[in-house]
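Note that this complex is displayed minus one protein chain, with the remaining chains in position.
Chain naming follows the written order as A and B, and within any one chain the residues start at number 1.
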Amino acid sequence: MKSILGGLGRKKLPDYITDNISEDLIRLEDLVKVYDTGALKVLGLKRINLTIHRGEFVAIMGQSGSGKSTLMNILGCLDRPSMGHYYLDGVDVAAMDSDELSLIRNRKIGFVFQSFNLISRTSALKNVELPMTYARKNKKLREERARQLLARVGLGKRAEHMPNELSGGQRQRVAIARALANEPPLLLADEPTGNLDTAASVEIMELFSQLHKEGTTVVVVTHEEEIAAFTERIIRFRDGEVLSDSPNVPREPRGRDSAPDAEEGIELRDT
Amino acid sequence: MLIENMLMAFSSIRANKMRSFLTMLGIIIGIGSVISIVSVGDTMKGLFEELYRNIGITQAYIAIGYWVDDWRESDYFSLEEMERIKEIFGDEITYIDTDAQTSADAYCARTTVQFNYTGIDYNYQEVQPINLIYGRFLNEGDVLGRRKNVVMDTVSAMNLFGVENAVGKTFRTTIYGTTDDYTVVGIYRKEMNPFQAMMMGANTEGGEAFLPYTILSWPNDFIYDLRFFCRDEETMDELCANIKSYVARSKDRQPEDFQMVTAKEQMGQWNSMLGGLSMAVGGIAAISLLVGGIGIMNIMLVSVTERTREIGIRKSLGAKTRDIMVQFLTESAILSACGGILGILLGGGLVTAGGMLMGVQTVIRPEVVVLAVGFSAVVGVFFGLYPASKAAKKDPIEALRYE
Partner (left out) sequence: MLWENMLMAFSAIRVNKMRSFLTMLGIIIGIGSVISIVSIGDTMKSVFEGLYREIGVTQAYLMIGYWVDDRRQSDFFTLDDMARIKELFGDEIAYMDSNAYASADALYGRNKVKFSFDGIDYNYPDVQKINLVHGRFLNEGDILGRRKNVVMDTVSAQNLFGEENAVGKTFRTTLYGNVDEYTVVGIYRKEISPFQAMMMGANEEGGEAYVPYTLLTWPNDYFYAVRLFAADEAQMDELYQNIKIFVAKSKGRKPEDFRMNTVQDEMGSVNGMLGGMAMAVGGIAAISLLVGGIGIMNIMLVSVTERTREIGIRKSLGARTKDIMIQFLTESAIISACGGMIGTLLGGGLVMIGGSMMGITAVIRPGVVALAVGFSAVVGLFFGIYPASKAAKKDPIEALRYE
């Protein structure tokens, strides 16, 4: 497996990327995360068992220190569990090495961060292209798809802008477009509205709702009830354990006329 | 305040250890190579001086100039002329001979060894240290009586006779076509350091022996050149000029027609050549010091940008432009001076280690060391000026707002 990953991207992708086996997109089995801080060991997550199906729209909630960020890092394949199994799309990623995890992140996961995390001094277009660059897609295809994605999040005319020339809401939309670049089955958003005002927050959450309706699995980590209200299932965490897991009737999206970014409009077309 | 600044500088140097070390490394390498090259030059000078002191710094040779087109028989020297020079300049010349040398095979039983013979006068020991361990040196009787007695060193004796103490033994050799038996009357021990052995050629297989110069002038009493030692190093230039004038007059020539080679002069030439060479090469090595200085400037610029907020806070607390300037200048000067000191240790250490390996006494002049440290501090201040003034000119409001 290592040898395949070590080669160029043009080579045949490994099975765990190409085979979509499972209806359970995420399945955690007895997942434990221990932080070793030297003197004492801190239990971050205590034997979590959790399944998220393909196509769900889930909110993970909890106070800071509840373990939701730890879970987010593990779900995003940025971190590895200490014990237990994490099946992403039917593949156990718990034992993968860092380059294998890179490939998983590239193909299976789209990240949306609280602080946007766009690469500075790099245009919106180039930012969106980046995951495709690491997927070794050719330049023409990359640019075409990046423009499509930017248009889809309502930033078709801002493709050449630098991040510092965009508002917070616009930056987060660039980040969402970037997260969608390689058509990952899972969209992971970590406090996506934490740095935004209310109007922009609503706008972003509506975008997630729309994506969910189009079939993307969306997992949002948040501590705000208003944000969680947009989702269809709310999982609450406390002290590294699941406190509750309940379905939710999502708040209805507003009409298009009330969108704050009216001059561009948000066009949500199928791709 | 200076102490405050230095403490601040050291703490920020410590804060970025890797970065500070790499910045210093440029200066370390620069100063280290300059010091090495200059010290190698100085050491070589010292070695040559020792070499010349060993063969006798007051030694001089006089001969008709090679540039003279119309050589005459009278341009050669005779033994009588030598005697006359001895008479006239007696007090100022400690020793004079005909600089006679020849080489021939020496036979003893079945052993054949190629020998170099040097013809000397009986008082040769007064001008050249000869560590006689067996027998006696050649005496006046040997020289005047043209006796076939020789003095050789231990290695030569070992090569020819298989023993060190060969006093009384005889060997057969052919000098100027005449084959004769020669008797060893004395044995001395040669002491030379590896550098001398390299420069003068170590004698491991052949042989060397002193014999009366009167033997080597026998077949035709024409002598190409005279060798003499002056009594006083200070006045030898004048003495040599006088001897040249006297010889020229007696041979009806211009003094410019004679060449006079002195060990002192040759040593001077070596000294100035080595000095010039090590200056030039040291200068080229100093280019790396320039590059190191540019490295300091670059890193100080980075440091100023990173610490923009700190500068804003200091200014808001009342630091003047000059205070900020001095703070950063102190930092770059300390970086550079530390590099300089480490560079000296490195360069000096390398040269000393190399010298020890070669069995040579190394010369590291203190003024070169002082100059190097001083220069590296100047490099630090010079290349620190631009970043420091950039830091000092920052607007406090902007600086405080900087992320």
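Keep this in mind: a contact is a pair of C-beta atoms (placed from the backbone, for glycine too) under 8 Å apart; a residue touches a chain by one contact, two chains touch by 3 or more.
All figures in this text were calculated on a predicted structure; none of them were measured in a lab.
K.L.:
Can you work out which residue in A:N117, A:N195 or A:Q210 touches the chain that's missing from view?
P.N.:
Considering all chains, including the one not shown, the answer is A:N117.
K.L.:
Pick from A:L13, A:L50, A:A135 or A:A229: which residue touches the chain that isn't shown?
P.N.:
A:A135
K.L.:
Which listed residue, A:D99, A:E144, A:E183 or A:D239, touches the chain dropped from view?
P.N.:
In the complete complex, the chain left out is touched by residue A:D99.
K.L.:
Pick out which of B:L7, B:L22, B:A109 or B:V370 touches the chain that's been left out of the picture.
P.N.:
Residue touching the chain left out of view: B:L22.
K.L.:
If I consider the whole complex, including the chain that's not displayed, which of B:A15, B:V163, B:A241 or B:I284 touches that chain?
P.N.:
With B:A15, B:V163, B:A241 or B:I284 as choices, the missing chain is touched by B:I284.
K.L.:
Which positions on chain B touch the chain that was left off?
P.N.:
Touch set of chain B with respect to the missing chain: 18-19, 22-23, 25-26, 29-30, 33, 37, 69-70, 102-103, 176-177, 281, 284-285, 287-288, 290-292, 294-295, 297-299, 301-302.
K.L.:
May I ask you to list the residues on chain A that touch the chain which is not drawn?
P.N.:
Interface residues of chain A facing the absent chain: 5-6, 9, 73, 76, 78-79, 98-99, 102-103, 105-107, 111, 113, 117-122, 130-131, 133-136, 178, 182.
Here, only the chains that are shown with their structure count from here on.
K.L.:
Can you give the whole-Å distance between the Cα centres of chain A and chain B?
P.N.:
About 75 Å separates the centre of chain A from that of chain B.
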